[in-house]
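For this depiction, one protein chain was excluded, whereas all remaining protein chains were kept in their positions.
Order as written gives the chain letters A, B, C and D; numbering starts at 1 within each chain.
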Amino acid sequence: MSFRTIIPFGPQHPVFPEPIQLKLAVEDEKVVEAIPGLGYVHRGLEKGAELNDYVKNIYLAERVCGICSFIHSWTYCSCIETLLQVEVPPRAEFLRLVFSELSRVHSHLLWLGLYADAFGFESLFMQCWRVRERSLDMQEAGGGGRVILSTCTIGGMRKDLDEDMRRAFIKEVAEIRRDFQQIMTPFFEDYSIKKRTVGIGVLTKEDAQSLGAVGPVLRASGVAGDTRLLGYGPYREVDFEPVVEAGGDCHSRGKVRVREVLRALDLITQALERLPEGEIKTNFRGKLNGEVFQRMEQPRGEMLYYVKAGSNRSLDRFRIRTPTFANIPPLLKMLPGCDLADVPVIVLSIDPCISCAER
Amino acid sequence: MQMLATVLNNLFKRPVTREYPYRYREPFRSSKGRLVLDMRECIMCTACEKRCPAGAFEIKRKEGLFKFDPYSCVVCGACVEACPKKCLDVDSDWRKPVGEMRTEIWHIEPPAKVKSPAGAETP
Amino acid sequence: MSFAFSVAGILAAPFLGGLLAGLDRKITARLQGRKGPPIIQPFYDVIKLFGKESTYTNRHQVFYIYAYLLWMAMALLLLLTLQDFLVFVFALTFAEISLALAGFSTRSPYSHIGSNREILQILASEPVLVFLAFALYLASGSFMAGGLFLLGEPLLRNFPLIFAAVLLILTIKMRKSPFDLSSSAHAHQEIVRGVTTEFSGRYLALSEIAHWVELVIILFVVFLFWVDPWWVGILLALAAYLAEIVIDNIFARLKISWMVATAWGWGFGLSLLNILYFTM
Amino acid sequence: MSWNGFFLIAIVLPLVVAGLVYVVRSVQIRKILIISMAVALWAAGLWLHFSVGAEPQSFSFPWMNLPILLGDLMILAYITYVAIERRHPYLLIIGALQLAGLLYIEFALRPDMTQVSSLVIDRLAVVMFLLVSLVGSIICIYALRYMDEHSLHNGLRSETSHFQPLSPEASAQHDQGHTGRFFFWFVAFIGIMNGLIFANNIFWLYFFWEATTLCSFLLIGYEKTEESQSNALLALFLNSIGGLAMVVAIFLLVNSFDGDILSLLAVVDSGLEIISTPFQVALAFLVAAGFTKAAQLPFQNWLLGAMVAPTPVSALLHSSTMVKAGVYLILRLAPAYHGVLLSSAITLVGGFTFFAASLLAVADDNAKRILAYSTVANLGLIVACCGVNTPLAVSAAVILIVFHGVTKALLFMGVGVIEHAIGSRNVENMEGLVVRMPAVMVVMTIGVFGMFLPPFGMLFGKWAALEASIREPLVIGLLVAGSTLTAMFWTKYLGRMLSSLPGAEDRVIPAPISGYYMATLGILAVGVVGLSLGMTGVVQALAIPAVENWYAVAIQEVSGLNLAVFSWASYFNPEIVLGNFVVPEGLFPVGLLFLGLVLTVTIPLFFFSPEKERVSRVYLAGENLEDADSEEDLTSDMIPAGDAPREKGEGKMEGSFAGPLEAPAEASLGGYYFRNVLSEKLVRGLNGAAILLLLWMIGVALV
Partner (left out) sequence: MNLSRARSPWVLHYDASSCNGCDIETVACMTPLYDIERFGAISIGCPKHADILLVTGTINHKSLRVLRNIYEQMTEPKVVAAIGICATSGGVFHQSYNLLGGVDKAIPVDVYISGCPPRPEAIIDAIVMGVEKLKKKGKEGLAGSAEASSG
């Protein structure tokens, strides 16, 4: 005699743009058990990369995820640059920072929209995506693609920003900030949003650390963990301070991301204002040899690349530890005991990117 | 509740929608829409084939066969940089949808220089 | 009102309801800064659905979908002919229960949950309508809705709290935020399309039409609060409708437990208070 | 037929048949006996209906007073014996108090009963008799078949267990021993109930009252399992409280009024004149006695416990006997407490029961318990109607009694058939009944719809009750809340039985159903529909005459209101049989609603042809497992369907999906029970509130 409803939540499900399955056991509307089923977007990318020429892998790495594709290509390139011991020109480094923060802006806006959608706030979703289009326009103008830029390359960047563009960018960033500030208050104050998110999906500081949460999930639980603090690239030269919230619930995770958008816009302006003159690309030569780890902060948290190369043009080993992968154990910790209606909100609150988690 | 101002504001403003099929908005100059090929200068060096991450080219030098599959190309531009003869270029416009995919095929005499493209054929 | 008028009303109601739904979509789009669909979009949708293949998961489902529409029409007929308001409420309940049963009959977890939520919505909304019937009686000495037209003063004057409660259930009936729980026009929610998940083609169209009729019914109920002069009532109904659309856009969807608590706390409480106040 | 002959058929015949059934152990003869008795009762019912006029007729059998008294004492002695044997101290106290009270009244006060009429027949009694004899005897016939199967199954040991079939020989033995005794009490119950209906002398009333208690005790305990024994004891205990209340009432009446008020008629008549405290308190105690039988909160538990008995017992207890005896008493006394505060108090208790029982029904997953809660709730509604005490309200009470009797009997019998077929009475296990037992499902649908949807009689009764209750604003809230909750649990239940897998209609072969079942269920189902269709007729012929002359008197004398105001002719104005039902408060369009129902059934038949449309699988987020025999329409360059990992099986994968790690999982459905809200604590709270209400009611009578 059981009162449980067993629901296949996904893979094809309107709240998940990406397929993932949660086998939910629900009593009344309380979730008593959640078992994830993965593998719907596993493309075998890491293995595919081992078959490729290492230069081609830039484009492959970009397509780990279409959302923060730029940071993937940056991380990959910086791995290869380390192996080849290539000096990247400072202007290229600053440009990389601009684009990587830009992708953080668009990723967070995208997420805020989907998050709003998960609790049925359609108009807010629309507004977030509307503002996001401005950042996409910037990417397209500066990089050539709306989401997948293909501008980062080994040794630097493929496209430069001319002076007009730089100024236009600074202005545009200010406008995005203005637009965003108009629509961001609900995430902090709206009654119905609070009702849906405060105290939902709580992850304590201890759990966050012991389960290895990363990125905004970690920071929303009160831990100031951010790989950018390591000061890779030009991060050591700009003013940066991670955004931390103490609540540990969905509401805090939302707030962290809202504030990070503002911080990212700030970083972009800083970088653009101090953009050094000079080359954007160093030519490189030489053989790959050895292995390297590289960590960088994605919109969703810390990501880790491992590249091992022998002496030929393809890689021996290529591994990516993506942030969503790290955030799934905390997610499974949060789900049991919540209401069915909370499931989309909680799942989205870690900003799952299945395509990166499964590669 | 905090949305009230925003939505009312929207109501009394023009919608921001870009009415795409009816009004066309020029893509940015540098925008990567599609790869265009101009095969007149091609020397069948296969540099493009080697660099392409998506395997969009299939070049058979001996037979003079040059195939390009627009439905594999991810428009990364790697081949454009690689081509010594500047045969390839990325255009900001995008490809229209099709009901059936066709590979573009050129027959090029390997050493000879100019051959007009034989046009698209169905494989 | 005459019989001919009521028949005309029943035939016109789906059109009116469809137009209102189209208006809703247009205004919603504009509130979100979009251009939005044409106003007659709902008709396109429904006609298209009639032209699509209809599948069913079992036969009773079909019966109950028809029952949903028929009893909705019955409720409308009872309302338009200004019959006994309680009987109207019962007919409306029958219609909604048919919808829930159509969902229950499918054995799909999504429509099952949708149906469960649907009956919770009935649970939340029905009491207020019954209270409204009592208010009607208290005001006019009869449960017949027609009595209102002889009253000489709007119902709103004596029963403002019940009016507030009716506004609350208007949101529930329209299946809009914050109460778009059992099924909603926009798919992005946890139970896919809820009750209607397993409907397709013609059956989805029928349930859509029934929903339009429901919209007309509930707006007519709002109208009853100010029948004399009639245009004030119509303005009142339209204003309530517009307010709902705005509310839909400034609220997140809330949870089912919250809905029941609100409806029973506020809706029930306000209505009862109003009635007690009036009778004491 | 003479009146005496009628009483012989109504009261004595069932007792005689019961005795014969017990003695003659041939199943064939038993069947003949019981069916003949049923026919006789039906004939008597018809005769009675046409020969009773508006005025009550009294009959005296003074020579029976002594045997009745002896019977009373024997029953009490037996109860005391049970209490001692089963070590139930409270029951012992109550039994002993009753015994003492009765002896005291008889031998110390010595009421003079020679002038008191023993039995009375009025229109209300006619309604009750028709209900008992028609529905009761149908249940008897149903029980013939049911108990055959029942002994085969060796009974349901507990609420959740499944059957352990006995071998045919063993069951035959079992049958001889057991079911004879069962039918003895079962058939006797009908006779006793008829006696209760006609009893006028309060001692007679008390005798039959206690006799029904005893009968139900024995029937509930029939299984002799531990659970049934303890539930039977609980029933005995709670009903004995009612008995005690009655003894107190009798004591007060005898003690304070010098033997003037020794019959129900006298009570009713005096109610119009005397508003003295002892009389009010006596009334309150009589009503409280009614509450115990009618299982009003806080006494609901005996009725729920009674669900362990074989289903015919539940059907009998719920539809026409036992619980109806409770509301019958309260209804009968309605004119006596008209216009005093007690009346409002009764409304409140009834309304509260209606609400609370409906609420509790939501949290239950046992089909019979759901039916039981629904009975409690509806009885609450009837009690509330009695308390409202206006012409519309009391006729609503009569309507509800009639329709509830028929509909609930139908539902119980349906559940009994289901239970025997699937071996469980859990609602969750009734999923897909619609394809497994379509005929029963039709019956159940009629039954469930009959309980709460238009245009059926129960809803009509509820409509009348709601319209009437406008005069009691305090209970409006309770009634409104209760009626929505009712809709909720019925929908849940029906939905559960309806849900079936796609295409199951074509795959599943329905289980065969015995002719006995089909006949009895069919009669009742037709009865429910027919009575609802002829609702105006029922009201006109039964309900109005039953309560008609109460208020004419009552209102004239108590409040001095003009008779014309409450003239029945102007009150109900049923147009034609199918027509509208008009009262000053509103209008119930019977014909129109029926038309709607007919259209609901026929229109889909007209438009829908299952062959032409595709049966589609349910949406499982795209992870439906494929049936082994499903063919994919794929062209050659596509990957053959076999590449995808999948499970082999003969169409069993329907409704299952591929879960994590490709493990097949069934998308099972669980009902909503809101156990976190509707917890034990809540039940205790409700009971507590009910006890307070009851005390308050008696307190109201004191002042």
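To be clear about the criterion, contacts are C-beta pairs under 8 Å (C-beta built on N, C-alpha and C of every residue); 3 or more make two chains touch, one makes a residue touch a chain.
Source: prediction; values computed, not measured.
Within the entire complex, contacts from the absent chain reach the displayed chains A, B, C, D. Taking the complete complex into account, C:F199 is the one of C:F199, C:F251 or C:F268 that touches the chain left out. The chain not displayed touches subunit D at residues 616-617, 619-620, 622-624, 626, 632-635, 637-639, 641, 643-646, 658.
In the full complex, subunit A contacts the hidden chain through residues 11-15, 17-19, 39-45, 47-48, 51-52, 59-60, 63-67, 69, 110, 113, 125-127, 129-130, 132-133, 136, 146-148, 353, 355. By the touch rule set out above, subunit C reaches the unshown chain at residues 25, 29, 32-38, 41, 43-48, 50-55, 185-188, 192-193, 196-201, 204.
To be clear about the criterion, only the chains that are shown with their structure count from here on.
Separating the CA-averaged centres of subunit A and subunit C is a span of 43 Å. With centres set at the average Cα position, the gap from subunit A to subunit B is 28 Å.
Within subunit B, contacts with two or more other chains are made by residues 1-3, 7, 16.
In subunit D, 620-621, 667, 669, 671-672 are the positions where the chain touches two or more neighbouring chains simultaneously.
Here subunit A touches subunit D in the complex through residues 1-13, 19, 21, 23, 26-30, 35-38, going by the rule given at the top.
Against subunit D, the residues of subunit C that register as touching in their complex are 53-60, 62-63, 66-67, 70-71, 74, 77-78, 83-87, 90-91, 93-94, 97, 100-101, 103-112, 115-116, 119-120, 122-123, 126-127, 130-131, 133-134, 137-138, 142-144, 192, 197-198, 200, 264, 268, 272, 275-276, 279. Those residues of subunit C that touch subunit A in the shared complex are 28, 31-34, 109-110, 112-113, 177-178, 180-181, 184, 186-192, 248-258.
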